[in-house]
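Please read the structure below before turning to the comments.
A single protein chain has been omitted from the complex, and every remaining protein chain is retained in its original position.
Showing chain A:
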Amino acid sequence: MRIFDPHIHMTSRTTDDYEAMYTAGVRALVEPSFWLGQPRTSPASFRDYFDALLGWEPFRAAQYGIAHHCTIALNPKEANDPRCLPVLDELPRYLVKDRVVAVGEIGYDSMTPAEDTALATQLQLAADHGLPALVHTPHRDKLAGLRRTLDVVRESALPTERVLVDHLNETTVKEAKDSGAWLGFSVYPDTKMDEARMVALLREYGPDQVLVNSAADWGKSDPLKTRKVGDLMLAEGFTEDDVDRVLWRNPVAFYGLSGRLELDVTSGEATHEGNSILRGGE
């Protein structure tokens, strides 16, 4: 089973996770920019984070045979902090980089005017840079949040067909599908979706434009949820081809819209026997 996790925050994960993910079949992933749990207080803090997503993290992933890509954005939570807002002016120079495959995560958190502005601005940036957008749906007031999100997308220069709306569930999937957007589902241990409900939704709505992710981060989450969904799909009668479509071909098709996917992993000629991640060469 080859797996592309289209949404996972590896910065918060360990090398054990990389190893387990590789063993489970993960060969590619996308790490969206998001908040770090501890609020940032300046654009410089974002720059260091973006640089890590384009430097250290892809290096780490490559050591474990996994192709790393990222999405860049000011997240909705921190769009409400005037100290962070100036980072919007610095996004263009990041959005031209290799391996930046979308603008994201953008969307709503508390549905404030500041979030309206950040979302609209960044959808325009996506259109300007030939990138698709990863738009998450809020945890609270989800259906209203989805509707407002889709309205802003329709008013933007970015076609809805170049938008992935994420963290969908039973209450939001139908309207999201009707909009023509790509459909993202995050499978979590306690919140969001679980494996059984995910498979049920796949049966009801089909695998078209559906992406399944672990959204694993610094919270209680599981980077192997993608594999667990694949296993349950097979157990419940889906074919290998269905699984491959959902867990590999759909994410490749969506992020491939950027023209910047590079799925071959070279772990770096320099490390033929050692491994700098293990520090002292042990």
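Keep this in mind: a contact is a pair of C-beta atoms (placed from the backbone, for glycine too) under 8 Å apart; a residue touches a chain by one contact, two chains touch by 3 or more; residues count from 1.
In this text, contacts and distances are computed from a predicted model.
A.B. asks: Considering the UniProt annotation of the chain absent from this complex, which name among "LLM class flavin-dependent oxidoreductase", "Electron transfer flavoprotein subunit alpha", "EboA domain-containing protein" or "Cytochrome c" applies?
C.D. replies: According to UniProt, the chain not displayed is called "EboA domain-containing protein".
A.B. asks: Give the residue, chosen from A:Arg27, A:Arg99 or A:Arg197, that touches the chain omitted from the document.
C.D. replies: Checking the options A:Arg27, A:Arg99 or A:Arg197, the one contacting the hidden chain is A:Arg99.
A.B. asks: Pick out the residues on chain A that sit against the missing chain.
C.D. replies: Touching the chain left out of view, chain A contributes residues 51, 54-56, 58-59, 92-93, 96-99, 259-260, 262, 264, 266, 268-277, 279-282.
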